[in-house]
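Structure, as structure tokens:
Heads up, one of the protein chains got dropped from this complex, but the rest are sitting where they should.
In order of appearance the chains are A, B and C, and numbering begins at 1 in each one.
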Amino acid sequence: MSNIVETTKLTKKDFESDQDVRWCPGCGDYSILANVQKVMPELGVPHENVVWVSGIGCSSRFPYYMNTYGFHTIHGRAPAIAMGVKIANPELSVWVVTGDGDGLSIGGNHLMHALRRNIDIKILMFNNRIYGLTKGQYSPTSEFGKQTKSAPTGAPDYPVDPASFAIGCSATFVARAVDTDAKLLNDILLRAAKHAGTAFMEIYQNCVVFNDGAFDGFADKTQKDEHQLRAIHGQPLIFGAQKNKGLRIDSRTLGLEVATIGEGGVTEKDILVHDETNSTLAYMLARMPFPQFPVAVGVLYAKERPSYDETVLEQVAAAKAKTKPDLQKLLASGNTWTV
Amino acid sequence: MSNIVETTKLTKKDFESDQDVRWCPGCGDYSILANVQKVMPELGVPHENVVWVSGIGCSSRFPYYMNTYGFHTIHGRAPAIAMGVKIANPELSVWVVTGDGDGLSIGGNHLMHALRRNIDIKILMFNNRIYGLTKGQYSPTSEFGKQTKSAPTGAPDYPVDPASFAIGCSATFVARAVDTDAKLLNDILLRAAKHAGTAFMEIYQNCVVFNDGAFDGFADKTQKDEHQLRAIHGQPLIFGAQKNKGLRIDSRTLGLEVATIGEGGVTEKDILVHDETNSTLAYMLARMPFPQFPVAVGVLYAKERPSYDETVLEQVAAAKAKTKPDLQKLLASGNTWTV
Amino acid sequence: MAQQAQPGTVDSSGSKVKTLRGAVVRFAGDSGDGMQVTGTQFTAATALAGNDLATFPDYPAEIRAPAGTTYGVSGFQINFAATDVFTPGDSPDVLVAMNPAALKTNGKDLKRGGLLIVNTGAFTPQNLKKAGYETNPLETDAVDGYNLLAIDITKNTLSAVKETGISSKEANRCKNFWTLGLMFWIYGRELESTIKWIESKFAKEPMVAQANVLALKGGWAYGEAAEISHYRYEVPAAPVAKGTYRNIGGNQATALGIAAAAQLSGVPVVFGAYPITPASDILHDLSRLKAYGVTTVQMEDEIAAVCVSIGASYAGKLGITASSGPGIALKTEAMGLAIATELPLVIINVQRGGPSTGLPTKTEQADLLQAVYGRNGEAPLAVFAAASPGDCFYMTLEAVRFAVKYMTPVMLLTDGYLANGAEPWRVPNVADLPEIDVTFRTDPAGFHPFLRDPATLSRPWAVPGTPGLLHRIGGIERDYNSGNISYDPDNHEKMSKTRAAKIAGMTRDIPDQKMELGNDSGKLLVLGWGSTYGAIREAVARSRERGLDVSHAHVRYLNPFPKNLGELLTRFERVLVPEMNLGQLVKLLRTEYLVPAESFTKIKGLPFKIDEIEEKIRQVMES
Partner (left out) sequence: MAQQAQPGTVDSSGSKVKTLRGAVVRFAGDSGDGMQVTGTQFTAATALAGNDLATFPDYPAEIRAPAGTTYGVSGFQINFAATDVFTPGDSPDVLVAMNPAALKTNGKDLKRGGLLIVNTGAFTPQNLKKAGYETNPLETDAVDGYNLLAIDITKNTLSAVKETGISSKEANRCKNFWTLGLMFWIYGRELESTIKWIESKFAKEPMVAQANVLALKGGWAYGEAAEISHYRYEVPAAPVAKGTYRNIGGNQATALGIAAAAQLSGVPVVFGAYPITPASDILHDLSRLKAYGVTTVQMEDEIAAVCVSIGASYAGKLGITASSGPGIALKTEAMGLAIATELPLVIINVQRGGPSTGLPTKTEQADLLQAVYGRNGEAPLAVFAAASPGDCFYMTLEAVRFAVKYMTPVMLLTDGYLANGAEPWRVPNVADLPEIDVTFRTDPAGFHPFLRDPATLSRPWAVPGTPGLLHRIGGIERDYNSGNISYDPDNHEKMSKTRAAKIAGMTRDIPDQKMELGNDSGKLLVLGWGSTYGAIREAVARSRERGLDVSHAHVRYLNPFPKNLGELLTRFERVLVPEMNLGQLVKLLRTEYLVPAESFTKIKGLPFKIDEIEEKIRQVMES
């Protein structure tokens, strides 16, 4: 493929690589892949400036299927490698794909540090609440007590919630989506692309083989309206098939509750309005227990803060403005004597 | 030391090892050590059942100075090793000492997983916002822009707040203290000891050599009353030299504010009451920006949840109740044939 | 072993049954075709018939590849004979190909003149295309030189199970049992045990059970009816030692070894793990053995997994961890801590193809030098290796025995081939198993954490909870006596040399190197380690039958080597070292004994074939 291709507007097809896609038939990864390929041309980034970096897992095979630059690295380390790519060349649009195991089990630390540093990379975590590639052990997002191959009498671990973890790590962009929800995926991918810093997206992804139907309670078309709450900045946090339920807060106990508009004198004005710049609210939305509460999706939190790469670029520019590099002088710096 | 010692009530002296304490003169670690040694006898745990595990760093030398069992391990891994100790012998009282570098930089992942698993170990993180042992590089808790040996033009990293990180990880016990505040240390250590799960304590610790006075703004005796807020369950969140300031929340914006009692009609009733079982409140308290807000200390969050070790013990007991181990039978399990 | 016809007997139907010394059979089909079940059932029946055998499955790398693709092909090979069997066999004598993709990927392996059974029902245009065939190979010269038995197994199965009224989708899934029935007829196996297995497996779905039984019988009936009795063979029972046998895979044997170690030592095991292919099954098996004193802990990564085991060892339990490739690499630093603090620990490395992620589902022996040398500082590590699936059990016990006796980590090397391969295993009598003695220090008198046993140089195991033994240890160099931190130069040298001497001194307890086959001196010694055992054993046996002066020895203790090994090597004119790497044991031998041992390597993610080694022996003897 040559330069010429880049001058015309790219299409989804341009982002499809020549490799056979080898996920299990029916895997949620397919839908995410298709949607990402669809969104990519929208970004207006030159084709050759897109890089996908991943760790290890079913999800992490993603870069092979994208016709962009791609690096399938080692388990859990994608954020650190992606950071190297971005620092080496800030022109690049750097995307990371990781799984709940790759990103939160072995790779939790790199994720935390990427998030707090706010390096301008976009992280998609495919959360299927299981280790797919190694054939079905429980992951850090699996439910307490879940029976799997490695826990026949139930996982003794309490799970971590990716979004509230990210918020606790001072992330600047936290969103949630569902593998099959094209519209939602599209929205958050575009928002993430525009965010100048680390964008973290948790995508609920169905593993048909080892954890089928894990999210049916809210992801299934029939459940979606009643059990998903689409958070939109500046709009009330309303959900329900009738769009008549909303979230309210008790300011003394700081507890959330579901209120039904029209019942007991509740009006839309009583419903909390989503403020994506409020991390406390994001924290509460992320942690709502299901099914007592709906699952919050969309952009839970977004707030700009200087990105790591930006700060480093400024420092380098400042250093270059101050010092003209002269290697000979550098080598001879300090006390010298001549014989 | 023989058995006989154990039958009489232990004293602080009993917990002092015979090793020379080799921190820099004036280091905040001394005060923490002395207070821990003072509290230990209060726990009523047999002397030989106390184990201190640490990673690497100035702070991590701690176990050598405690006359208990002690294991000075490798950088960042103390929580995992301590978990092994606890699982191997649930009778033991297992304590971890770590630093902001040891626990949040290289060891952040193990910390996260210990916290979510809720294994019954007690973690003291000495936060001096610097790498002490390696002589003064910035740490994950150092301020953005801090100038150090490794960042002469300022750290480009945005820090992570240990307490809100812990809360985001679904910790069950999160407390804060100051190295020199004996009373506060005493209180949280005792509370932590009683908590059946992972107890996380962040202790602000002054590094006289590489980050002297980092906490003077609120830790210094002259500043303490005005700039520390001691959170006590069930009591209003009041602080200030005059004890006339308190925290209030705006239930629509979910923002905290400082209100002065007696001004503008504010009474004590308007002040938020601390509920240590509310993780949202804990999150807000942990993240209050200083100096606009006071620094919250004490038990920010505490809520019981089955501990990992308890769950595992139950599973083992259930398995033993079901199966009487018969090695010969086990070896001959599955399809067999006899020749 | 070639499928050579021998003077035969006559079967019930009156046809001549040829008697064979043995045969290699491979089942290949789509992942959804149930080839692993077919293979396992064929194995069980073969074992019951008294043959010696070995098996090897070949899973696709993908979890569930699309139906009909070449990369979705799943295989299972069995080698069975009237004599001792040491490997799953080289080229199959019989290949069952359930679809075009299976033929495409496996066809080239079938021995010239071998029997090729194909399910023509699956040779649809669509499947042919998916497999990359432009024309139907059954109609070209592609199958020339084989005995082709082309049957529409799909159709035959459907008609066999019709009476059950089962859905056609489910009926179609009975194909593998129909095929198995045919294979049972060919080799004269009893149907009984498989019927029983089907009935218990599908107890909750009686219709499915019935259909599978009918399919099985249908396949057998087809053999009887069709005029194919010239394909019927008999492989007489092998003269094996008396006892109760079971089939065992390497990971299974390792897991049983761990449970046995807990029982024999009386010290419970804490098994720290993080899933990784091909080691995960050890975790899976052990997670069901809580009643046997094994607690499994699934940690957040391999570093945490080894650390939780180290913590457990420190607190007086048997800390064991297992991993592979990248996971073992990650444990490097923590293994150094266990070496430095002299704590017992067993690290099981189920080797796979490298470097980096490499070939996760394939086998290799390329971690030996890493095991022996791969840590910062002088960090001596005992390294053992298992030679066969069943041997994993015994070598696991050895690893634990040495770890607790010498208070030090031991690494046990197995590999993907051992892990997934299987062989009949004589169930040992528990009373005959080695004792694993553990003494915990309890006496405070004169106690120091590094007070050494003068013979083994081992330090006392003094665990938290013991009154009067309070002490501190750590990764910074420890004083020879007190164990406190010491920066003293002479102390460091003394400690370094002591740690080295402790490992070197294990030779005291390591059995002398014995010969597997042949004389203990002569022209050529073939020296192997690990899973190459079977191929070398058989290749040497065949070469000896041809009159060559060649012997086989197999090293199970790789660091330190058995004390007589050096001397043994000097008694041969030449030493050949076959390895599935680029030459690693050979490096250790050359450095240790300055012998010009020669390397013979294969690094294809696949085990050696017997033929390959036999051929190499011939070459070496001629050169």
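By definition in this document, contacts are C-beta pairs under 8 Å (C-beta built on N, C-alpha and C of every residue); 3 or more make two chains touch, one makes a residue touch a chain.
Note that the coordinates shown come from a computational prediction; the quantities given were computed from them, not determined experimentally.
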Original post:
Which of the displayed chains are touched by the chain that has been omitted?
Top reply: A, B, C
Original post:
Which of these touches the unseen chain: C:K497, C:R546 or C:R571?
Top reply: C:K497
**OP:** Specify the residue from the set C:E163, C:E190, C:E205 or C:E378 that touches the hidden chain.
**Re:** C:E378
**OP:** Can you work out which residue in C:N172, C:T332, C:S482 or C:N564 touches the chain that's missing from view?
**Re:** C:T332
Subject >> Which residue of C:L149, C:L451 or C:I603 touches the chain not shown here >> reply: C:I603
Subject >> Residues in subunit B touching the chain absent from view >> reply: 20, 22-25, 56, 58, 74-76, 105-106, 108, 131-135, 137-138, 140, 149-153, 155, 157, 209
Original post:
Where does subunit A touch the missing chain, residue by residue?
Top reply: 1-3, 6, 17, 19, 46-51, 53, 56, 63-64, 66-74, 77, 80-89, 91-92, 109-110, 112-113, 312, 315-316, 319-320, 322-325, 327-328, 330-339
Original post:
If the missing chain were put back, which residues of subunit C would it touch?
Top reply: 61, 71, 325-326, 328-330, 332-333, 336-337, 339-341, 351, 353-362, 364, 366-367, 369-370, 372-379, 474-477, 487, 489-490, 492-493, 496-497, 499-500, 581-582, 587-588, 590-591, 594, 596, 602-606
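We adopt the following convention: only the chains that are shown with their structure count from here on.
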Original post:
So what's the Cα centroid distance for subunit B and subunit C, whole Å?
Top reply: 45
Original post:
Roughly how far is subunit A from subunit C, going centre to centre by Cα mean, in whole Å?
Top reply: 40
Original post:
Taking each residue of subunit A in turn, which ones touch at least two of the other chains?
Top reply: 105-106, 108, 140, 153, 157
**OP:** For subunit C, write out the residues touching at least two other chains, lowest number first.
**Re:** 290, 300-301
